[in-house]
Every structure is written in C-alpha cells, then in structure tokens.
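Omission of a single protein chain aside, the complex is shown with its protein chains in their original locations.
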Amino acid sequence: MIIVMKPKAKEESIQKIKSLIEEKGLDAHISTGKEITIVGVVGDKSKLSDQNLELFEDVDKIMPVTESYKLANRKFHPEPTKVKVGNVEIGGSNLVIMSGPCAIESKEQLLSTAHAIKKAGAQILRGGAYKPRTSPYAFQGLEEEGLQYMKEAREETGLPVICEVTSQNAIDAAVKYVDMLQIGARNMQNFYLLKEAGKSGLPVLLKRGLSATIEEWLNAAEYIIAEGNPNVVLCERGIRTFETATRNTLDISAVPVIKKKSHLPIIVDPSHATGVRSYVKSLAMASVAVGADGLMIETHPNPSCALSDGPQSLNFEQFKDLTNDLRPLVHLMGKTL
Amino acid sequence: MIIVMKPKAKEESIQKIKSLIEEKGLDAHISTGKEITIVGVVGDKSKLSDQNLELFEDVDKIMPVTESYKLANRKFHPEPTKVKVGNVEIGGSNLVIMSGPCAIESKEQLLSTAHAIKKAGAQILRGGAYKPRTSPYAFQGLEEEGLQYMKEAREETGLPVICEVTSQNAIDAAVKYVDMLQIGARNMQNFYLLKEAGKSGLPVLLKRGLSATIEEWLNAAEYIIAEGNPNVVLCERGIRTFETATRNTLDISAVPVIKKKSHLPIIVDPSHATGVRSYVKSLAMASVAVGADGLMIETHPNPSCALSDGPQSLNFEQFKDLTNDLRPLVHLMGKTL
Amino acid sequence: MIIVMKPKAKEESIQKIKSLIEEKGLDAHISTGKEITIVGVVGDKSKLSDQNLELFEDVDKIMPVTESYKLANRKFHPEPTKVKVGNVEIGGSNLVIMSGPCAIESKEQLLSTAHAIKKAGAQILRGGAYKPRTSPYAFQGLEEEGLQYMKEAREETGLPVICEVTSQNAIDAAVKYVDMLQIGARNMQNFYLLKEAGKSGLPVLLKRGLSATIEEWLNAAEYIIAEGNPNVVLCERGIRTFETATRNTLDISAVPVIKKKSHLPIIVDPSHATGVRSYVKSLAMASVAVGADGLMIETHPNPSCALSDGPQSLNFEQFKDLTNDLRPLVHLMGKTL
Partner (left out) sequence: MIIVMKPKAKEESIQKIKSLIEEKGLDAHISTGKEITIVGVVGDKSKLSDQNLELFEDVDKIMPVTESYKLANRKFHPEPTKVKVGNVEIGGSNLVIMSGPCAIESKEQLLSTAHAIKKAGAQILRGGAYKPRTSPYAFQGLEEEGLQYMKEAREETGLPVICEVTSQNAIDAAVKYVDMLQIGARNMQNFYLLKEAGKSGLPVLLKRGLSATIEEWLNAAEYIIAEGNPNVVLCERGIRTFETATRNTLDISAVPVIKKKSHLPIIVDPSHATGVRSYVKSLAMASVAVGADGLMIETHPNPSCALSDGPQSLNFEQFKDLTNDLRPLVHLMGKTL
C-alpha cells in the first residue's frame, strides 16, 4: 500500500502516519520528492483495516499495490486448476462445450435437445429451471420440475448437467439433481448465494456480472473458494457498454487477462454476449482462438417458439454446423473436441 | 410493437407474419414505404410471448413501443405515491433524510449516531447489519445483533429504522426489528429477494443497480409491487462509468426521469455515489435542487476508524453543517426539513 | 512514480532498475515487503520518458502518483481563475448564463433570440455557425455568414458572443467576429485545434469529450494554456454511459471534482446533457446548487422548427421562466444573476 501525501504536507502529518503504521507492527518507508512525499507500507495490511488513512491530515490518496483476492490469484497458485464435472474435465486439453435451452420448457424439449447436442459434440447439458427475468411478467421457469427433467436427461444421455441457482431454496433443490451449479450475472455479487454455493460441494460456474470488473469477479470467486470449494469455472458473457448493436459487449480480452491473473478455467458464452443468433458462430470461433477452455451455447428445438432468449438460440442443425466448423480450429489450438 | 421488415422482404413473408398475428387475436397494420415495410401490432402482446418474431424470414428487427412495467408506470397511475415509514412520509412535502453508519459496529456507535443525526434534523436511522462486501476478507456485519441495536435506537430516539437485507434469512430476521427494508445495488436484480421483500409487508427502499438502466430499475420495482406491496421508494446511488475520479457517477438526471416515468418517490445517496466525503455536501445540495424527495447520508462518530466506507462518511459536526446548509434550499424548493 | 515488482523478483532485476533510475539523475527508494518489493522514484520523471519500465524484467506494473497536467492543476495554482469575456467575468460572483440557438439559421432568428435572452438575464450569446453533425446529410451551419450575424447581434444588444470552431479555417474566421471560442465535445482531443485555439488569444470554452475522463479533460485544457492562453472555461455537457433515457448522462460530480483538482471555472450545459427539454430546468437548478460558475442553455424562437437540437431547446417563454426560477437559488448560493 502506498500513501500519497499532499504537496506541502506538514512533517508532523507524515510522522503521525508513520507512528500509527509502526504501532500496528508494519513498516513505513518514506520517499520525499520535490513536489510530494509518499509512504510505502510494508507488512500485513489487514492490521490497518480499522484505519481509514485517506481521512488523515495532509493525505492525498491511498493506492493499493496488491490484489485483495488470494486463493484465486495466479501469483500464489501458478498451476492452472482443472475442474471435474461428472467425468468431464474443464481447464485441460478438452475444449468443453455446454449447451442446451435457456429455459427448460418440457421434458420432450429438454431430452430432444440433450440428444442433439451430444451427437454434435457437446459434453455438458445446460438448462434453466429458475430464470431471473427483467420483467415479472416473463416466464420464470419450471423450478424443481425442470431439475427433475435434467436428471432424466443425464440418465438417458450420460451428459453431466448444469443449472442456474438464484436462491438458497434453489441450491437446496439443485444439489439433489445436478452436477454443477451456475451463478448468473445478476447474482455475481449476491455474496450470500456465493457462500452457499461454496458450501454445496458441487463445482460452480460463475458468470461475470453485467458491469463487474475482472477484479470484482475474482473476488466473487474468492468467496466460493474461501468456503473450501476450489472447483470454480469462470464464464465471460459480455459486459454492459454504450453499444446497442449487440445485447452486451463480449470482453474477449477477459480470457487472456484471467489466464494471467488467475489459475481458474474460463469459458465464453457468445449467446448471451450478443443476443443475436447470426453472430454466435464467429464469436465462438474467436473465443476458441483466444484460448478459452470452453463455450456455453444456447440451443432449442425451435427457437422461434422459445419462451426465453429465442433470438440468440441455435437450432440443432445450426449447432451441428457450429461444432463442425469449430473442430479444426480446436485441433489447431492443440485441444480436442 | 413494430416489426421492421428487411428491404425487399417477400410479400409471402409479410403475409405469414400478418396471419400469425391475426390468429393470436391481434391486429396487424402494414405500412409499405419505398425502402421497407413495417408492421404495427395492435392488441395484447403477451399473446405473442411464445413467438420470437425476429427469427421469422425477412424480419429485420422488432421495436417495442410500450414499457414492460405497468404498476410502477406513471402513465397508468398519474398521482405520485407517498410512502409511510413509521410516522415519516416520503414523497410528500417533507425532504426526508436517512442517515447513520454504513455498518453497525457496536451499540454505542449506533446510539450516539442516532441521537446526533436526530438532533441535526434527520428523520430515519439507517445502519447496515448484513454487509455485501467485494472481498470476503472485509467486515461482513453484526447480523441479528445489529438489528437488535437498531430496535433499541428506535426506542430511544423515536426514529424509524431501515436496514439492508441480502437474503431470505436476513428478511426473516429484519421484519422483527425494522421499519423499512433496503435492497442494495448488488441485489437489484436478485428477483427472488425482490419477491420476498414484496411479501414482507414492510416498505422497501430499492437502490439502483451498479449498471442498471432506469427501465430495468422500474421493472425491479414492479417485482415488489406485483406482490401486493406498493410502498417502494427508489434510491439513486451512482452508476458505473469509465470515470474514476469518483467511486461511481451520480446520475442526477435519474430524478426528473423517474418523476416523469413513475409515480414512486425517489431519494439520492451522495455518499455511495462519490465515495469521497468532501463531495457529499455539494451533491446533496444538487439532489435537493433537482427535486429529490430525500437523501441518504452516511455518518459515523469517527470516520477514520469506520469498518466500512469511512472515507465517504461524515462525522456529526459535518452532518450538522450539512443539514444547516440544506435547510434554506429545502425551504426554497417549497419543502420542509 | 511507483514501480511494483512481481512476487519473487530477482535481486538483479531490482538493482538493474535502481541503477537506471540513478543514472538518469533520480533517486530510487526500495521498500521490500513479505510478498513484493516496490520502488519509489523521486525526481524529474520526464528524464525517464524514453524508458518503458513496465517492460523491464520482473516488473509487474507502474503506478503514476502525480498528475500530468501542471498549469491547470490547483495544487500549483491554488487561487481560482476568473475569465473575462467582453465585460462579463466567469468564475467570480456572477452566475453566467450563455444562451442562444444550437445552429444559427438566419439573422432574424439570431437577433430575436439575442434580445429575448438578454431580457431574461443571460449575459453571453451562443450560436453555432459550424455544426459538427453525426450524419453528413444534416444541416452543417451557415459558416462565416453566421459569424457575421453574431457580430451584429453583439452590436445590437451589447452581449459578448461565443461560437464553436471545428477547424483552423473556422478559427481564422471566428477571431474576426466573436469574443470567445468554443471547442466542442467531439474535438476535445483534436490537439491541433486546441493549440490553434490557444494561440488565438481569445478565451476558450472547452467542452468535455463524450467519454473523456476528468484527467484527460484537464490535459486538453493544458494544451491551450501551454500556448500562453490561461483563459480557459470548462463545460460539463454529459458523458456517454449505457443509460438511454437521456441523450447523455450529466456528470454533476464533475463540478466539485474540477473545483478540487483545478483552478479553472466550470459551467454546465444541461441542454446537451439530457437532450430533452422538460429536464433542462431541474438540471439547471442542480448545476447552480452544486456550485457551477454558469450555465449554457439552448433557446430558439420556435423549437419545433429548429434545424438542430430542437427537442432540447427552450422557447423564449420557457427560458424566462427558467431564469426567474433560478434567481432565488443563485442568490441563496451567494451569487448574482
């Protein structure tokens, strides 16, 4: 931590800060420049957590130097983490595709989708049973009935299944049926939910919040890992910007940034990032080329009639085309699909 | 709803859409221009909710014309709503100031604050017992013990009290102690929590999400009202932009926009919007001048040692100065403080 | 400047940086913590401008500690600057209102506006002769003919006049007719134009760029002042965010931030910030209450027929109402109007 003093800070103000830091058992290194003085603080900063140094006299600003997340930080955990979901490994040499409908609408819809995506090469089935929708008048999901269908789909196809959870109740139900929990963008800083997901023991897919910084995202992952659950996979799904040509703006740079700052696997969801079906394939290609560990792609037997997110969903034919086009690129990147 | 067809759309594509709309019992008005054809849809759009018209052949885009929120919409409820919190009315001729510490740290801290803010003119005591913090290693709140202190503070001072809730558990506890629930920015689209807050029967302060549009915010309010609870107060607390000189960017225009689009009262929180104590007073002045119904201001007996948000908290002396400076402006705006 | 080393940086890497800094005549203060080492650089950083230290081995990041603008910086020029435009002083005890049409359309339009705004209390006439328009097919301005009308309006009313310039040619013409140059938002980082405006000798109104940080804005002002022209007035006119209910988002906090970081006067343009006529008055009130030195308000004899920005322009009656409503607030703030 660096404390930047105001120009012409009084010597007394500087000494007062130095004393406080030393009292708390840390070291203060003072650098006096022509214009300003800075104080470098060396030691365990948590001992200063009850002191708001920016309010001290003659202090201009405080600049943190180290990240607040530790367990998710590559600096202290250089080896990449691999997460097992059923028998599928994310973060290794597989390019893992999760696919399925935005919302589970019926048993037939889910099972036909499960078979179709498996045949095309997807390894994990996704489906929403608890839908966070902007308007209370939109379809809110089948809840536990939907989870039951997910379990049946796994039994029929052998695909591990993942479902979004939006409350403690949803977690309590989901652990009985699914292989991986998803925390959605709108709940990325629902810290209560993060802790409960951490305690569930299941691997967790953590989507990036609509306007979350990468630092906040990794701190959200830290909440889960701090409960003793290291099996976190990150999912970039677009951030909110001023651009309106796409539903969100896919932050493709997040992939190499996460690879540098964290050891956690990261996948990309081009369906939510764009909200437009015709852009999904090219963004999926970009995501593989940039080094993502996997993809999440929405599919539906008949997108024209989907109860949620139809405009961004692929039908089975389009999904098969997508995986066929992805395969040579995946191989070029040294991975398997 | 308007359906915009692509240039050179086939007559057959247009007729197919017209037929579908009419089958569902709505009317389709076709306007054929030189370049493009548009189809105006008249009738109850919810009957089309299982049809994703943007995926139909030759369709360029769909443009909604009406808002999805109804109960929060001024068009259908022209009279401004007044919300009673204990004996305090928000949305009427009072300028209501809620104040108190970001986090409740001890009984003494809370009680001394309650007395100080009451004396300076505040009408409602705020205090955080469940703290959503970016890092899991930051102070997370006293939970039910904090709620107990809030109740004692009300008994001693007569001030109604408000507390943020972050989970079903927190709501279950809070209803026993407080007069108003707060849904924080990070939970604005925690739809499960919104419904539970709606069912609680208590008035709800709904903060704007970090990057929520005003339309999404009003849809979040709709979730609460749809549970039969019309007592919603909105709170603008700054949105996320590229600017880093302040913690967030106070969207002061949200006040007149909300006044035009909704009948709900709106207050402003300049403490969270800026994150910097020295900007709080001028932004509080601006908020009153722009027509806000109230303010939320963080105070602390000793901000330098606050466990949360100290840098933006006022001490008692500063808070008294603030209300003294606000009073003539409040009167000029035709309100009382 | 602070150099943050990576965890486990080699001693050799640290010494190499230390040597380089000392060779250049600066001092390097090394603070070695448990996890990382930081190097504080003391002295004239411009001597390091040909060294990109972030590319040196084992360097994690570089953190600047001081601002790059000096002449516009309040730290080195604590007294507020007052700018004279004709006989009107901006930055003193007057609340200065600039008003007039977005685009000059005819002599009659401009003169009638000049008389109306003067009568209502405005002190400076604005009018656009060179219009930067998003589409090449929109009205582009009367150019020098418009400037000629501005001069005539000044002669008739005594009001100083201001006009936007968009090129060297426009500056060459404008200096013959007007009292103040305006650099628009889209040209805030047209550095060539900034320098030429600086050389013109006229006071300059510098609007904030659509997505400029306050730091970039002050650096743009620095370009003008560095040409020997200290007469710069800043104008906040809204920034670009995800919110679409208003054309831009008025960053009202920019006023106290600028007052803290710079000595330059700052005014607010609520017309461009919102793009909606019905929000202009309440935002003008907020701007005065937050401490702005003035306002820029668009007016037009008949906004329904304005060739540019009609929807945000006030007619004469509305403008008179605005100044009447502002006056008591201006007096309350200790200023005159």
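Think of it as A, B and C in the order they're written, each chain with its own count starting at 1.
Rule of thumb we're sticking to: a contact is a pair of C-beta atoms (placed from the backbone, for glycine too) under 8 Å apart; a residue touches a chain by one contact, two chains touch by 3 or more.
Small disclaimer: the values here were computed from a predicted structure and weren't measured.
Shown chains touched by the hidden chain across the complete assembly: A, B, C. For the chain left out of this panel, the touching residue among A:2, A:65, A:122 or A:214 is A:214. Listed residues C:307, C:322 or C:337: the one in touch with the omitted chain is C:307. Note on the undisplayed chain: of the listed residues B:66, B:93 or B:324, the one touching it is B:66.
Residue positions on subunit C in contact with the hidden chain: 46, 49-52, 54-56, 68-69, 130, 132-140, 166-170, 186-187, 189-193, 209-211, 216, 219, 222-223, 226, 240, 277, 303-307, 310-311, in rising order.
Listed here are the subunit B residues that touch the chain not shown: 2, 4, 6-7, 27, 29-36, 38, 40, 42-44, 63, 65-66, 75-76, 211, 240-242, 244. Against the chain not shown here, subunit A presents residues 211, 213-215, 239, 241-246, 249-257, 260-261, 273-274, 278-279, 282-283, 285-291, 328-329, 332.
Operating definition for what follows: only the chains that are shown with their structure count from here on.
Residues touching across the subunit A-subunit C interface largely coincide between the two copies, over half of the numbers being common to both. Taking the mean of each chain's C-alpha atoms as its centre, the chain lying closest to the overall protein C-alpha centroid is B. Note on chain placement: the centre of subunit A and the centre of subunit B lie 26 Å apart, centres being C-alpha means.
For this pair, subunit A with subunit C, the centres built from the Cα atoms lie 38 Å apart. Within subunit C, residues 211, 241-242, 244 each touch two or more of the remaining chains.
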